[in-house]
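A single protein chain has been omitted; all remaining protein chains appear in their positions.
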Amino acid sequence: MNDKQKILEVFPNPQKDRDYTIIHTSPEFTSVCPKTGQPDFAIIDLEYIPDEVCVELKSYKFYLGSYRNDGIYFEAVTNNILNDLAAVLQPRYIKITANWNPRGGISSVVIVEHTK
Amino acid sequence: MNDKQKILEVFPNPQKDRDYTIIHTSPEFTSVCPKTGQPDFAIIDLEYIPDEVCVELKSYKFYLGSYRNDGIYFEAVTNNILNDLAAVLQPRYIKITANWNPRGGISSVVIVEHTK
Amino acid sequence: MNDKQKILEVFPNPQKDRDYTIIHTSPEFTSVCPKTGQPDFAIIDLEYIPDEVCVELKSYKFYLGSYRNDGIYFEAVTNNILNDLAAVLQPRYIKITANWNPRGGISSVVIVEHTK
Amino acid sequence: MNDKQKILEVFPNPQKDRDYTIIHTSPEFTSVCPKTGQPDFAIIDLEYIPDEVCVELKSYKFYLGSYRNDGIYFEAVTNNILNDLAAVLQPRYIKITANWNPRGGISSVVIVEHTK
Amino acid sequence: MNDKQKILEVFPNPQKDRDYTIIHTSPEFTSVCPKTGQPDFAIIDLEYIPDEVCVELKSYKFYLGSYRNDGIYFEAVTNNILNDLAAVLQPRYIKITANWNPRGGISSVVIVEHTK
Amino acid sequence: MNDKQKILEVFPNPQKDRDYTIIHTSPEFTSVCPKTGQPDFAIIDLEYIPDEVCVELKSYKFYLGSYRNDGIYFEAVTNNILNDLAAVLQPRYIKITANWNPRGGISSVVIVEHTK
Amino acid sequence: MNDKQKILEVFPNPQKDRDYTIIHTSPEFTSVCPKTGQPDFAIIDLEYIPDEVCVELKSYKFYLGSYRNDGIYFEAVTNNILNDLAAVLQPRYIKITANWNPRGGISSVVIVEHTK
Amino acid sequence: MNDKQKILEVFPNPQKDRDYTIIHTSPEFTSVCPKTGQPDFAIIDLEYIPDEVCVELKSYKFYLGSYRNDGIYFEAVTNNILNDLAAVLQPRYIKITANWNPRGGISSVVIVEHTK
Amino acid sequence: MNDKQKILEVFPNPQKDRDYTIIHTSPEFTSVCPKTGQPDFAIIDLEYIPDEVCVELKSYKFYLGSYRNDGIYFEAVTNNILNDLAAVLQPRYIKITANWNPRGGISSVVIVEHTK
Partner (left out) sequence: MNDKQKILEVFPNPQKDRDYTIIHTSPEFTSVCPKTGQPDFAIIDLEYIPDEVCVELKSYKFYLGSYRNDGIYFEAVTNNILNDLAAVLQPRYIKITANWNPRGGISSVVIVEHTK
């Protein structure tokens, strides 16, 4: 378990006998561009079908906040968030959609998904 | 039949020979966070295909209102509403979509469905 | 043919050799709640694939207007409109979507469809 | 070739080896109601996959403008536009969606499509 | 490699073992109409699934900017952008959607896609 | 007091020592066109500064509902509603804004106000 | 009285002892550009405070429709409509706002008002 | 100081030498209708110019939450909130705008303001 | 008269005896940043009260287009456009509002006005 994964806390899925979907939308994600040192901003949508556990909301907020001063590219950070959540939650299905604010007049979306 | 289920009243489906869809949208759901004791707010969408009976609208309003001072998590309350309605209506299909107001800057959706 | 069906007038489908779709949206439907005597309001969407005939628009307006002072439930009126139009038009496909204004803080949609 | 079809000009498809989609949206279509003599207004969406030729935009504008003083019903004019374009362009796929402004409080959409 | 393709720079895909989607939206594309000499304006959406490499955002901005004074038709420029990006990125999937501002009251969309 | 005014009930203004504003928006007003016999629909906004009394909401709903089958013109009905409310409430200020659904493609607004 | 003014019919103002405002919005105005012969389209807002008479809605619709095949510039047609209505209605106040669809990528508004 | 006022906490205005405006928007207010016992819902906007103190945000949230199970009318609760905040903050200016969800198809706004 | 002013053509104001307002909105303005050489994009609103002459729309389009490859700052270009139009039109009133697309995450508006 890496340092970021340790921030994530879980609680038991209250309805394990059924596939259902949980979506958390975080419009306040920010990290730093590794090239320019300038901040980047994104809306992060997490959608998953829980298996044994659900992610505790406050710890997920802290997890996202841990990227605040990290220098990392759009494509890498989106994949990293999915990888960390998949490792900790072991969900039946998970998707991360990151909507990045425009840079140089161009706005970007990165969509990553993983099925158990 | 649990106490909450007893609040729900039904009337005979006026067109049993056909599958059709009924949607009720309730933008005024509120319960209490079991951790902080602070109120949570959600829009609850109920979508179902009736079989023998339909849910009476006013009793459904009272049913949702019965959660007003209950301490319960997002994931649990959404599954509970589906379970109670499925038990009382025995519908051909049913889906509950709960859109929760942001907490800690993060808004959440829980989507649960069940087919007979 | 019942009294309401007699209000509906038709004209020959100008392109019978092709399946195509016609949608009429009526944001001004009103009937009366049989329980409270208070008026209900809905947007009625009619979508159909004509076969031999199309519905004449003005007569369809009069047909919907004939419910103005009728006491009838959401689920029943939506099914009735579909049944009457299906009887008169004998369409290849037909769907009625009724969006009802909120009552007791809850808005409702009823969706009924029929294929020949 | 009828008189309206003669208005349409074409140019060679610059990428014949690939299926791709072209959409032209015209919010300024107007014709005349044959019953009342009053003007009707619509938004006309043309979507097609070109084969050998594409429609020249200005000539398509003139083609639509030629209906300005014609008396013709919603269902007929939408089918006519598709038939004329299909005859001239011989496209791999074509769809016309006509959104008509409300008459008697009812707005209408007619959707016609054709595959080679 | 043509002159425009040389403007595009790439960097290694940070997660090659997974299909995921990248979307870049550029609302500031402009070229010149070859017939009238007047400027055209479009929103260009690039959606792709990277294989070995991703496109570097700033170089993509310069690539789009290189059309600023080129005289070229809607259909051709959209296909050209797809062809250039497909040649340089060799992506698993790519789609270009170009939304052109209205000319003569008619707005246009051209949608081109390519799968490896 | 005319028959319509008798429908209106009032309750004492809970804060008479202060000018403050109350707005009630009713999107479900309907009456009948005296010329064509066809229904008209409007959104009625009532804005007033109470003096001795406030209007009871349910009685105001019944008051508006009493126009359901009355044949009356846009300009007259809007002035009548203001006159009736001014007579019963004797407010410090009152304004009625009626937004009528389009007829013959033209939508209308009538705005009437009165200061004590 | 000119020929266009003769199309306009009036009826007595039902509340002459009070200044109040009437607004009619017509999203379906069309005339012809005198330079290019191509059709122009506008939304025409008429706002006035009636004095002795109000304009009859259907005749106003016919009045606007009479410009359908007239060649006339934006600035002139807006002033003409105001002049004609001012001559026939002799209103206490009148304003015409014409919102013209874009031509050459530029949309235009002309606002003319007159106080008795 | 009444019991509700005691919930409100304050902190010193950081810029007393200047008039400036603070707005807090609370979309989650709920109280109970004293007539029907059913919950009411509102968006409460507080706008004020601070004098010696500002209201602490969390205590203001708890203050609004204290109405959750109180039976009280729209007009009274809006005036009460203004009176309590005016008593505790002694602001240079204060305005409360309460937007109530529709009841019986009618939505209501109550606007109260007070200047020192 | 400078070179840019010479592009502007005028025609006689058709209603000189009345103050009225003309607004032209151009969402397709583009110039070049003098510092970075990268293109800037803006929506330019021209609002004026004509005196002896009005600006001819097509020449105004060409005037704006003449900035396409000029290197010039936001504040300067907005003032220049106002100065050129004021010199040529000699209007009773004129205002230029330039809405610039975001650069570095910050969007800008410059508003300049002049009264004769």
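Miscellaneous remarks
We call the chains A, B, C, D, E, F, G, H and I, going by the order they appear; numbering starts again at 1 in every chain.
Criterion: a residue touches a chain if its C-beta (ideal position, glycine included) is under 8 Å from a C-beta of that chain, and two chains touch if they have at least 3 such contacts.
Quick caveat, the model's predicted, so the values are computed rather than measured.
Here one chain is not drawn; of A:Gln15, A:Thr30 or A:Ser59, the residue touching it is A:Thr30.
Of the options H:Asn2, H:Thr21 or H:Thr36, the residue whose C-beta touches the omitted chain is H:Thr21.
Looking at chain B, the residues touching the absent chain are 38, 41, 101-105. With the whole complex as reference, residues 73-76, 78-79, 103-114 of chain I touch the missing chain.
Considering the complete assembly, chain H touches the hidden chain via residues 11, 13-15, 18, 20-28, 50, 54, 57-58, 60-61.
To be clear about the criterion, only the chains that are shown with their structure count from here on.
Farthest from chain A in terms of Cα centroid separation is G. Look at where the CA atoms of chain E average out and do the same for chain H: the two points lie 52 Å apart.
The mean-CA centres of chain D and chain H are about 56 angstrom from one another, to the nearest whole unit.
Those residues of chain C in touch with two or more other chains are numbered 27-28, 38, 41, 101, 103-105. Chain pairs that touch one another, listed by label: A-B, A-E, A-I, B-C, B-H, C-D, C-F, C-H, D-E, D-F, D-G, E-G, E-I, F-G, F-H, G-I.
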